[in-house]
Structures are given as structure tokens and as C-alpha cells.
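Missing here is one protein chain; the remaining ones are kept as they sit in the complex.
Let's look at chain A:
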Amino acid sequence: MASRNNIWANLDWLTISLYVLLVFMGWINIYAAVYNEEHSSILDMSQRYGKQLLWITAAFVLAATLLIFDSKFYVSFAYVFYGATILLLVGILFFGSEVKGARAWFQIGGFAIQPAEFAKFTTALALARFTSSYTFKMENFKSLAGIGGILLLPVALIFLQNDTGSALVFGVFVLVLYREGMSGVVLFLGLLIAIVFIMTLVLDPVTTILVLTLAAFVAYYLFQRSLAESIKGLSIYTAFFGLIWLGNYLLKLGYENTDLLLVSSVLSTAIFTLFAYRKMLKQTLVIPGLYILLVFMTFSVDYVFNEVLEPHQQARINELLGIQSDPLGVGYNVNQSKIAIGSGGFSGKGFLNGTQTKFDFVPEQSTDFIFCTVGEEWGFLGTTTILLLFLALLLRLVVLAERQRSVFSRVYGYSVASILFFHIAINVGMTIGLVPVIGIPLPFFSYGGSSLWSFTILLFIFLRLDASRMEKLSH
């Protein structure tokens, strides 16, 4: 009983203050974004700002309710919550209603609930529960399979709803797994693949492979510290390509340069590896493997881009990379968003004085593009402040996660930080034209009950766990 009374004292009030501050700023900016002379009261319930106040009030009540439960409750019911979410996600495929092409909403009366939002915290709970079990080991195949299952099940179901944005969020759990001991190579490989993907689209496969080849030899040199070896390899490579190219040219076989490059790079790598096998250190063996993987990746980019991605997704990526430009079509949102943010200048145009960010001008102004309003009306000062507040929240969450005694709480804490980070990075990145347009909300800022509540639940379960971090959590 004593511990329950102590909850309020043990709560991390710094995090709560940051939360309240961000929610309040979000509300003010929604007001500015959809401001309407005919309904100028911020409490007008017919407008989005009035409704948002309702959602905020409900979120506070929800937060308080979550704190009343015993922290063991979240541990014991982790799988139950997860299972229930999966059932909802299956159910939505049959009974859900479609909004903007995604069958992601349950319509109950005037309310719409988006189970994918809640899948984030239930999946985090399930993951925390699974990784905290005594038999769990990162190297263990069974454990890895378990993690894969827990993550892929909701992702697959959300993809089926055609809600790609929400499904991508689950990728961020990689950060959590990294903290729990997953090999750093996975992160590094992810980064490499992203770079190769972009390079292939912006440049072309031939240039990309040439760059990769050079990079591989530089890496090889750095590991091996043998200039002679590296140059020998490079000459094998060059000779091979020259030979194959010449053969193709003289015999008029008519193969494309890219095909020749693929063949010659695979063959010469194989030969070089055989040749230098004995002299190689264990780490340097990774280089040819990685190299071949990325070369093949280069060739599959076209296929993935044209066959797997949908036309609107291709267009958004093309627009971002400057491959095509359509300022009133696909690029309209981002272009308007950049004008709005850019026109804010250093200190902004002032509250309610934005000319660009009014409703309709930048579409989705109050939901996905709310950051424009901040940029236009509060300027560089405003955007930086918001970003620093978010950063403070993220770093605070890392600190909180690290001070947990139980693996469950730590994993859950990192999940909260990672999910918030992903939303912030994608959402803000999209409004300033650094990330392709993916429709996911800015935590605590974007208009809408579902997203505000799901972020609130996500955060406050962790705060509840943190408040009783001194207790022994058992399950």
C-alpha cells in the first residue's frame, strides 16, 4: 500500500511537464492552422481546436487512469493486450471502414478508432515481456524467431490494411533490439542499403557499382593495411571488366554495360577472395560478402522500385530526390510546406499571422503537416525550440530506461523512445523535404484523438513502470 501512495512522488515529473508542454503547444498550433474568423473562440466545439481540447482532456484522464493500475498489471497482461490488438487488426480487414485508401478504421457511432495506433504500445509490451524472459538470448535462434513473430504479425496485418506509414513504424524496434545486444552489423547494413538505394535512383547502377568497388577496396585497405594487395585486387577487377567488355564489343554480343559489370564484379571478387583468402583477416572476409550483396542490391533496386512500390510512393521518392518535379501534383504538399516554413524566417510571422499555413493551402495542415504552422508563425526559434523539447524528451526517456532494474521496463522504455523518435524524424523530415511523404502524425501535436491517446498510453505505461522501478517485477 505504501508504494501506491508513493506513486505520485516517484513519478518522473520532468517527463510529464515536457508532455503537457508539447500537448499544449500542439493545441495552440492546431488553433492557428485551422483558424476561422467565424469561429474565433479556441473553445468552439464545432472546430478542430475545440474538439482537440476534448481529446486532450480525455487523454489526461486516460493518463491518470493508467497510473492507478499496479505496474505488475502491465507485465502480466502484456500478451493479452497484444493478442487483443491482433484480433482487432484481423477484424478490421473485414469490418473496417476505408479512409483515404487505407482500411484502417473502426467506425463506432461518430467515433473512429485506428487499431494500428494501439498496436504500437501493445507490441512494445509483448516485446518487453518476451525479451525479459530468463530463457531469452539474442543469439538463440528460438528467441530471434520469437521476436520476428511478435513484430511481423502486426506489420503484415497493417500492410494488408494498406496503411504503409503505420507499418513502417515497427522497423524502429531495431533500435531497441540493438540496445539489447543485436549485432551492430544489422544497423550498419541497413544504412548501407539505404545509401545504395538512393545512389542507384539518383545516379545509375553503373556509377553505383563503380563507387561500391572503390569503397570496398578502401575498406579493405583500412582493415588490411596493405596497399599492394588492394592495388592487386583493383587491377584484377579492372582487367576482368576490360576483358569482358572487349569480348562483348568484338563479338557483338550486345549485352548492356550493367550486365557486363555485374558478371565481371562477381567473378573478379570470387577470384580475388580465393587468391587472398589466406592473407585475409577474419573481419576482411565480410567485405567481399557485403560487396556482392550490395552489387546485387543495386540491380534489384529498379525492380523493387517499379514493381513493389506503388505509383504514388514512387512519385514521392522521385520528388524528394529531385528526379522529377511536379509542384502542383505530388510535390504540392512538400513544396507548399517548404514555402510555409521557409517564409517564417528567424522569428516567424507571429501567432495567427501565417498566410500560407491556413487550412486548405497546405493540405493536412492540422494533422500531418502541423509542423508548417510552427515554422511559419514561430520561425526558426519556434521550430528549434520544439525540436529541442522533443530531443529533451527522448534523451530523458533513455535515462529513465537505463535506470530500470527489470529488463521488461528497460525494453519497454526504449520502445517508447524509439517509436516517438521515428514519428518525429519522419514527420518533421517530410515537412522540410528530407524524407518522402509518409502520412504519420507528429506525436502530441497532430490533430486527432486516436494518435494523441495512443502516444499518451505509450508514454504513461512507461511512467507507471518507472514509478515503481524499485519494486521487483516478476511474472
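Quick note on the criterion: a contact is a pair of C-beta atoms (placed from the backbone, for glycine too) under 8 Å apart; a residue touches a chain by one contact, two chains touch by 3 or more; residues count from 1.
Definition applied: contacts and distances are computed from a predicted model.
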Per UniProt, the name of the complex member that is left out, chosen from "Penicillin-binding protein 2", "ABC transporter permease", "Ligase-associated DNA damage response endonuclease PdeM" or "WD40 repeat domain-containing protein": "Penicillin-binding protein 2"
Among A:Gly96, A:Pro205, A:Pro288 or A:Gly379, residue touching the chain not depicted: A:Gly379
From A:Arg48, A:Lys120 or A:Arg179, residue that would touch the chain that is not displayed: A:Arg179
Residue among A:Ile150, A:Ala340 or A:Ile370 that touches the chain left out of view: A:Ala340
Footprint left on chain A by the chain that the document does not show: 175, 178-181, 325-328, 338-346, 355-356, 358, 360-361, 375, 379-380, 383-384, 387-388, 390-391, 394-395, 398, 401-402, 414, 417, 421, 425, 428-429, 432, 434
